[in-house]
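For this view, one protein chain was removed and the others were kept in their places.
The letters A, B and C name the chains in turn, as written, and every chain counts its residues from 1.
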Amino acid sequence: MGRSHAGGHGCSDEVLGGNSMSQKITSYPGHEITSDELKGGKYLDIQYKFVPRYSWAAGVAISRFLDELKEGRIVARKCNRCQRILVPPRMYCEQCYRPTDEWVQIKDTGTVNTFSISHVGTDARRLKTPILVAVVDLDGASPGMGILHNLGEVEPSRITIGMKVQAVWKQPSERQGAITDIRYFRPLEV
Amino acid sequence: MPILEKISQSSQARHWTDSIPLEFHYTAGVAGEKFRRELKDRGRFLASKCPKCKDSYVPARMFCPSCFVEMKETRTLEGLGYVYSYTTVNRNRTGEGSERVTLALVKFDGVKGGIVHRLTADTADKVEFGMKVVPILKNETERTGALTDIISFKQA
Amino acid sequence: MKRRVAIVGAGITLFRRRMLESPKELSFEASKMALDSAGLTLKDIQSVVSGAAPEAFDGVHMKGEYYLDGMGAIGKPHQRVYVGGGTGVFTPIGGWWNVASGMYDTCLCVAEEKMSPLHPHPQYAFWSIFDQILERPLGTTLLWIFSLEMRRYMHKYGIKEEEIAEVAVKNKGNAVDHPCAQLGAKITVSDVMNSEPICSPVKRLDVSPPSDGAAAVVLASEKVAKKLTDEPVWLDGVGWTLDTMHWTNRDLAYPEYVERAAKMAYKMAGIKNPRKEIDIAEPYDPFDYKELHHLEGLQLAGKGEAPKMTVDGVTQRDGDLPVCPSGGLLGVGNPIAAAGMMKICELFWQLRGEAGKRQVKKDARTGVAQAWGDLMQVGTVAVMRS
Partner (left out) sequence: MFEASSRAYEDAGIDPRKDVQSFVCCTEDFWEGISITDEYMPDQLGAVLRPLCTVSSDGIIGLATACMHIMSGVADVAVVESHSKISDVLNPSEIMSFGFDPVYTHNHLDVDPRFLAGMEMARYLKDSGTKREACAQVAVKNKKNALSNPRAVHAASLDKDTVMRSQTAASPLTELESSKGIDASIVFVLASAKKARKLGDHTVWIKGIGWSSDTPVVEDRDFGWADYVEQAASRAYKMAGIGVPASYFNLAELDDTYAYKELQSMEALKLAKKGKAGKMLESGIFDPDGRLPVNVSGGSLGVGHLLEATGLHRTLEAVLQLRGQAGSLQIPKVKKALVQSWRGIPTATGAVAVLSN
């Protein structure tokens, strides 16, 4: 029993100190290296850029959803069995497992379900201006039917859960039938 | 029951076009690092020898795939290899047409594994199974330890 | 029909931000150690189950094929199981059905992740887990979804960030005793509170680091296990569940998918009162609040009550219900699938009383490990007994 894999993996012993994973095992494999050692040429790397490209079919429900966004409208689908109004719309109800029944136009206002202030971008680099993100439960859809989007025209410190918000649309000529046709949601003026 | 409402006109069907741009910086691994250093610094191929079954493998690797024990012993191969199999293709990796390239899996006597690489045009014209080949290497100053250090293989 | 399944060996590599080893080599190191600790060689293994999260980390398409020689799977039936972050705990579950079904008597289960190849940062891979039409155009990051969930959880139950920070303090502290740990440290709640905000309410020290690493266990049928060892650890209950892909339609304050998975596993293991019957837990803690969230899903704390348990010290190594005595992902590191498997390894050592400095004070007989994954969607649960 115990470790017979004497890997000669020098760095493990230094890191170990007096700790032991299991009383029967005394050494652990692995060679740590640093980013600088790789950049500085102490270790050799191979660099490769890989860009898989796609043209995803949006399907029946999302094709229509995008077309309606272009017109400045948000549409949902209703399931007549569970009576839920679903957004993002889908052609089948995942709870009842049956086709949904009808298109319903819902409002472009809603309630902040939860929110965050993001200081980093997709590659974990620090952003100069933080992005405000929220799950917005849309009015006219069933309770809890939220979508992910950005918030704008609001001080980060003033955002609260439960706050009423409204979509700010791009100009009709700028819209492309995309989720970004809504620039962001801003606090609803009462 | 199937979906009852479907798209009947292709103009109603939306496609969303995007890509996933990825960049990778790979390390070759503990054994790979040694293989690459040998290629870069001395222009030779490093193989590993299994202490149990005594088989050798190229490129060098950390463990014997059949015995599953660590291989620490290494040996360098003389450049002379042979063509195990070969093919000619006329597209690049993205699937677009390119100039004809003949590739071979080059193996070395008494060693498992091998290297897939291009054959020179002259060699490609005459290639057959078992043909003896040698690598044409870049100058030492240009070598990075990757298989791009080999320009191609030619008949020995 | 169903056979009892034992864990008879475990192995793990160092967890580090960047390792020289290739994914195959990491897998080999963990696999070899697991085989050695079980007193077996590869010839004794009949099947292999592997686990790894997206190929966008290691940078190889069909990664499960690429690394399989490192897992000793040449010439053997090999399955790569995959449920996002839940994969680590799901890998031994995959091994469980290989053995419990009677198909195979021994199964090597290996989880590997090498996140460092992706440049400039492994986080970028998570952009491509989001809906390509409705979410990716917004510039999504995985941090968003966690911070949104954390905020909702805090809001619903009136939880303070300081209470959540206690988890990071505990786990990073526990990890000081873990020889493979990447981020073991003695820190304080104010260190966490004062750490750089990343995606509020998430701060730097609320988050586990990306890592390279691998971990493995060997499973055996009851008959084989009893020949091999006097102290097998039994894998007595397994459960897994996926919730809807529409994460923004879900109640983010409570992980129902974990509850469902836990109930499946508890039922199989004959556990009726988890809080009383479970001695030790390794829930998934990629973020500190997630440990609390998952303790509730695992029925080890009432809804919204896990923070108090933590503040009261119940979840410390010398507490009544030690939680993440390993140091968890927050302390040991988070090479996604390998991190889940690390939890299985930890329970293996804890339940055999071999965890050295990390050994919990109480006499632990029954443990539960859990992992989470995807878009707040997957629960994978394993119940282990000595």
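In this text, a contact is a pair of C-beta atoms (placed from the backbone, for glycine too) under 8 Å apart; a residue touches a chain by one contact, two chains touch by 3 or more.
Note that the coordinates shown come from a computational prediction; the quantities given were computed from them, not determined experimentally.
Asks: Going by the stated contact criterion, tell me the shown chains that border the hidden chain.
Replies: A, B, C
Asks: Consider the whole complex, including the chain that is not shown, and state which of B:I7, B:C67 or B:L147 touches that chain.
Replies: Only one listed residue reaches the unshown chain, and that is B:L147.
Asks: Which candidate, C:L14, C:I45 or C:V60, sits in contact with the chain we can't see?
Replies: For the chain that is not drawn, the touching residue is C:V60.
Asks: If I consider the whole complex, including the chain that's not displayed, which of B:A28, B:M62, B:L119 or B:V133 touches that chain?
Replies: Here the residue in touch with the unshown chain is B:A28.
Asks: Out of C:K76, C:H121, C:K308 or C:K362, which is the one that touches the chain we can't see?
Replies: Answer from the full complex: C:K76 touches the omitted chain.
Asks: Out of B:I7, B:I20 or B:C67, which touches the unshown chain?
Replies: Residue touching the chain left out of view: B:I20.
Asks: Need a quick check: the contact residues on chain A for the chain that isn't drawn.
Replies: 46, 48, 50-57, 90-92, 94-97
Asks: By the contact criterion defined above, which parts of chain C meet the unshown chain? Give residue numbers in ascending order.
Replies: Chain C touches the missing chain through residues 1-3, 22, 53-56, 59-69, 73-84, 90, 96-98, 100-103, 125-126, 128-129, 131-132, 238-246, 256-257, 260-261, 264, 373-375, 377-378.
Asks: Which positions on chain B touch the chain that was left off?
Replies: 1-3, 17, 20, 24, 26, 28-29, 32, 57, 59, 65, 84-95, 98, 101, 103-105, 107, 112-118, 129, 146-148, 150
Following the convention adopted for this analysis, only the chains that are shown with their structure count from here on.
Asks: Looking at every pair of chains, which two share the most C-beta contact pairs?
Replies: Most contacting pair of chains: A-C.
Asks: If you average the CA atoms of chain A and of chain B, how many Å lie between those two points?
Replies: Centres of chain A and chain B (C-alpha means) sit 37 Å apart.
Asks: Two-or-more-chain contact residues of chain C, please, as numbers and ranges.
Replies: In chain C, 18-21, 32, 59, 119-120, 124, 127, 132-133 touch at least two other chains.
Asks: Residues of chain B that contact two or more other chains, please.
Replies: 16, 18, 20, 22-28, 30, 33, 70, in rising order.
Asks: Contact residues on chain B for chain A in the complex?
Replies: Residues in contact with chain A: 1-7, 12-28, 30, 33, 36-37, 40, 70, 72, 144-146.
Asks: Going by the contact rule at the top, pick out the chain B residues touching chain C in the complex.
Replies: Answer in residue numbers: 16, 18, 20, 22-33, 61-63, 65-70.
Asks: Would you pull the chain C residues touching chain B in the complex into a rising list?
Replies: 18-22, 24-25, 28, 31-32, 35, 41-42, 56, 59, 69-70, 72, 74, 116-120, 124-125, 127-128, 132-133, 136
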